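Just one protein chain is left out here, and the rest sit where they should.
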Amino acid sequence: MNSGFWRQAMAVARRDLERERHAGEVVWVTIPFGAIALLLVPLAVGINQDVLSRIGTGMLFVVVMLFGVLTSIRRTNIETPPQRDAIALLGIDPVAEFAGKTAASAVVLLVFEVVMAAVAVALYGIDISGWWWMIIVLPLTAIGLAELGTISGAIAASVQAGPALVPLLVTPLAIPLLLGATQTVENIDPDGGNLSWLVLMAIVVLVLAIVGVLTARPLQETR
Amino acid sequence: MNSGFWRQAMAVARRDLERERHAGEVVWVTIPFGAIALLLVPLAVGINQDVLSRIGTGMLFVVVMLFGVLTSIRRTNIETPPQRDAIALLGIDPVAEFAGKTAASAVVLLVFEVVMAAVAVALYGIDISGWWWMIIVLPLTAIGLAELGTISGAIAASVQAGPALVPLLVTPLAIPLLLGATQTVENIDPDGGNLSWLVLMAIVVLVLAIVGVLTARPLQETR
Amino acid sequence: MTARGRLAWLDITAVIAVVGALVFAMVSPRVESQGDSARMLFIHVPTIWLAYLAFAVTFVASIAFLVTRKLKWDLVAGSSAEIGVVFTTVAIIGGMIWGKATWNVYWTWDARLTLTAVMLFVYIGYLALRRAIPDPVARARRSSVLGILGLVQLIPVHFSVTWWRTLHQTNTFRPRDIQMDGPILAALLVSVAAFTLVYAALLRRRYQLAEMELEAHRAAAAAEGPVAGDAVSAPTIGST
Amino acid sequence: MPASNFHVEFSGVGVRIGMATILRDVELTVAPGESLGLFGANGAGKTTLLRVVATLLKPSGGSARVLGVNLDSPDRFDVRPRLGLIGHSPALYPELSLLANLEFAARVSGVSLAAAAEALRAVGMEQAADRPAGEASFGMQRRVEFAREIMLQPDLLLLDEPHSALDPSAIELVEHIVAGVLQRSGAVVLVSHDVDRVAPMVTRTAELRGGTIQ
Partner (left out) sequence: MPASNFHVEFSGVGVRIGMATILRDVELTVAPGESLGLFGANGAGKTTLLRVVATLLKPSGGSARVLGVNLDSPDRFDVRPRLGLIGHSPALYPELSLLANLEFAARVSGVSLAAAAEALRAVGMEQAADRPAGEASFGMQRRVEFAREIMLQPDLLLLDEPHSALDPSAIELVEHIVAGVLQRSGAVVLVSHDVDRVAPMVTRTAELRGGTIQ
């Protein structure tokens, strides 16, 4: 982990955030689309306000998950074959690439999550007494989803079915994160039950990080 | 509406279905992803079986809508700028292009809907007493969503932000369809209340068709 | 005995064992409160446990591949995952039939049921990925990552009944605390043993097939096919 | 549709994209039977001008007529089937086979499928007919685009660096296709950086500089 590593990771993160800033896909599409989804579901389903305030947190995380997966296949996160060739020939450290891509995705996802949470509170009248956990839960979810997105992106890169495979790989794997997030925030448990859910999430995030780092090189070898 | 019109419309529909058949994006991604969503939502939200069998139809149509929108931005439905130039210079009748694209999308969406409906019935224990309406509701929804997708795709093609804009345009407009579909199937009303919802859907589909036909040329002019 | 002969022997034993176990299950004492449908236990539980085992084997074989880079480990991983998917499907279908008998619904909103289905999806995704990559080496590298990640799913599936107290049976096998009648337990253990044999037999068969597929791929790769570029010839117009 | 003696008749044409001025005051006429070689530095606006002539980009000022039709009128769509363009990057659908790509164009244009197969043979690609376009080499894709124009027989053909990617055996496709268009009194605009190479097939040359034709 010398200075070269950090320089490369920073360069990658910076590139992804810059691309996203110019394309504005998350701000202009994913966020409004997610907000519409939050709005639509109760409408179509015909749930009343009581139920809604109870299940609101769960709904929020479902939307975060499904659309979070979509941000990992956002156009600016996917490279064309010539772009992939070019970056490979820059001799980038695959672990640095993993770290940089994940960091950038996590930032984007965090922004998305915060806006969605605000919308959910406004729409659903959620009981937010357990919500200060969000300060830890949101970043953990963002990082976990970002890790999953980067790993799956690398797995699917240059496979024919390509980017299309990513959501299929990510969504089921993200379930533990989803469960952890919902449970931490909803179960206000004086015995520290929340903490054990947080620990679960942290473990998942850590496991994903380890898998990401260890498999970065083998995955690169497929290119 | 001479033979040239139908020939062109058929050629476009055939091209889109062929591309989809080769890419398999809907079969391999959208359908599994939609199924996962159907599975996930109740889990995260913690709804019990009673509620679920009641709101199941609504949930089904929410998923159909959200993922239906995704199928209209599927890779094989979006053309690159050179492809767009080439097809424009074939001198295709824009109305025929609208009809062909919509027909192909409707077929793809119908397949998606049927699978989702089967999954929903299996998972949610939905009361399917009103479901024979589905024979009309599903095709109507498919056609309506396909029309919306094609129109929005044409609008977005002329704008910088491109395909990314489509979901944003389609989703809010699809709400009447969503409501109509849910209500028709759920309200088993001996006085023919279902029929009035069906009529609403049919009108929406018709209006979209008229809008599509009338705007096909002006939208083409932006290119 | 030849390798092939031993294999046939394994197949036959597995079949006999399963038939035997099921007969044993049929004649085991009836649990009054649940009726004959409770005998589903002897299919339901062994199949899901064998699915766990199959996915665990995929996990271990995936790591083994990444460490040794020997393709045979990838074949084991892929074969085992395929069998795991079959077992999971059987367990879910068996559970659904059982559920119809005891809960009066095929599917209910229950964490374990959901998560079991999610686990199925993870490995269907794994198989879909394998199917999408024709080259054996590239396939091995990519899918091994997913084979490792997939095991993460087993944890919520197993603990789901403890984390959410819903409809499904809680875990009755906990270390030092087995809550099950002796005869039923015996029948269950016999059944598990029998299904393990089935797993072993299927795995060997599938692995053999995978080896043959690999051989066929290599043979095709070694065969001198037409060169892709030879399909292009000089234009027939323009030059004349 | 008032008759015009020119296939392309631009006067004082300007093109802006967003805030950027790409072309201004372009004066350009191409008569039937004429073949214009268009030169200019990188970024001079050659591709942009071709796209304007192809009715794909609307001029922001001036008067522009193509095949007798004013580019401001909706009639411009009616001349599109008579236009052909081969651009920088191939416009094929990567999922479809090379032949299926041609057949799609044939169906839309009302040309027989036999003509599509025939055109593919003419460019020497009949044995690769079933290869998905995404798996064809760059030059193979270019050849299929030439096949498309051979099949569709446009009256006004626009070529953007047509020689790039063609191998020596195929390079004469350019000359052949240009000759074909001229023979049926069509016109050609040919963008290139290689003056010597295009000299034999153009009747006139023009240069874009400073956003206008010098």
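Structure notes:
First chain written, first letter: the chains are A, B, C and D, and each begins at residue 1.
In this section, a contact is a pair of C-beta atoms (placed from the backbone, for glycine too) under 8 Å apart; a residue touches a chain by one contact, two chains touch by 3 or more.
All values derive from a computational prediction rather than experimental measurement.
Considering the intact complex, the chain excluded from display touches A, C, D. Note on the undisplayed chain: of the listed residues D:29, D:137 or D:205, the one touching it is D:137.
Hidden from this view is one chain, which touches chain C at 134-135, 137, 220-221, 224-232, 234. In the full complex, chain A makes contact with the omitted chain through residues 4, 7-8, 10-12, 14-15, 18-19, 22-23, 76, 80, 82-83, 85-92, 217, 220-221, 223. Although one chain is not shown, part of chain D still touches it, namely residues 17, 20, 40-44, 47, 88-89, 128, 135-140, 142-143, 161, 164-171, 193, 195.
Criterion: only the chains that are shown with their structure count from here on.
Per-chain CA centroids place chain A at a distance of 27 Å from chain B.
Mean C-alpha position of chain A lies 45 Å from that of chain D.
With centres set at the average Cα position, the gap from chain C to chain D is 57 Å.
Residues of chain B found to touch two or more other chains are 23, 28, 32, 36, 40, 43, 47. For chain D, no residue reaches two or more other chains under the stated contact definition.
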